[in-house]
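Here the complex is missing one protein chain, while the rest keep their positions.
The block that comes next holds subunit A.
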Amino acid sequence: MTTSELTLPQAEPQAGKKRGPSRRVMGAGKQLHAGPVTYLVLAVFALVSLAPLVWTAIAASRTDHRLAETPPPLWFGGNLFKNMQTAWDEAGLGTAMLNSVIVAGAITISTVLFSTLAGFAFAKLRFRFSGFLLLLTIGTMMIPPQLAVVPLYLWMADLGWSNQLQTVILPTLVTAFGTFFMRQYLVQALPSELIEAARVDGASSIRVVWHVVFPAARPAMAVLGLLTFVFAWNDFLWPIIALNQQNPTVQVALNSLGTGYVPDQAVIMAGAFLGTLPLLIAFILFGKQIVGGIMQGAIKG
């Protein structure tokens, strides 16, 4: 009997069980169908949510001159690709997108991996001070990033790392949020009997992680990956201190645009649009999973 055979079937009823109760105890509102007024109010919320993004694309397709006139444009013009080209070349959005993919990709892979390991340890393994260490982990989320940036900046300057991507990757290789998120998931989704069964078979911890923990954690790992990617792509404070327009991430390039690097509002809007596009695509493809992940993290948080 190999451990891999043991792992998966157990995860199935468990996952089902986890979802079951929440469906049964839905609040009373859920039982009532929404009336026209509800749809109307929701439509207003939806309009407010989406209009600024649509208008970004409209503004990006116009000229700087036109954007200073009243009334503001309400439909697309013909300059979208020209403005995006300018933003891509002159504002460094091309380099920035590539850098952001590298940075956010590296942070995502490492955060998901290390958070799963730590979350598994907190959820299922017994060790001294585990309760205290978990509390400490949660407590670290309260510390503002501002508390670290001055020394980090001085060290990176000492190392000659100014303006290099590892300066913004290293501090975020694993997060307290990710650790807690995976812990909360694995407490329920990973039956302790499975781990014990694998232990009885003499499986080492690495084998347990590989054959038992990772398969059970996979759905949550995917969701954490999405949430981490969004967070890393949009991270602002430390990147704008550590990097400059010579080697920017998307947010650094947008910051340069905002401070007059290319003083053309239509190009600035094209940059904002381009910089948001990858995440918008991710939301269209995986919106359901991202929504589920935020709601899942919330119940337990």
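Please note the rule applied: a residue touches a chain if its C-beta (ideal position, glycine included) is under 8 Å from a C-beta of that chain, and two chains touch if they have at least 3 such contacts; residues count from 1.
One rule holds for everything that comes next: contacts and distances are computed from a predicted model.
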Record-based protein name (UniProt) of the chain missing from this complex, from "Urea transport system ATP-binding protein", "ABC transporter permease", "Possible glycosyltransferase" or "STAS domain-containing protein": "ABC transporter permease"
Residue among A:L42, A:L98, A:L135 or A:L159 touching the omitted chain: A:L42
Contact partner of the left-out chain, one of A:N163, A:Q245 or A:Q289: A:Q289
Candidates A:I109, A:V187 or A:A222 - the one touching the absent chain: A:A222
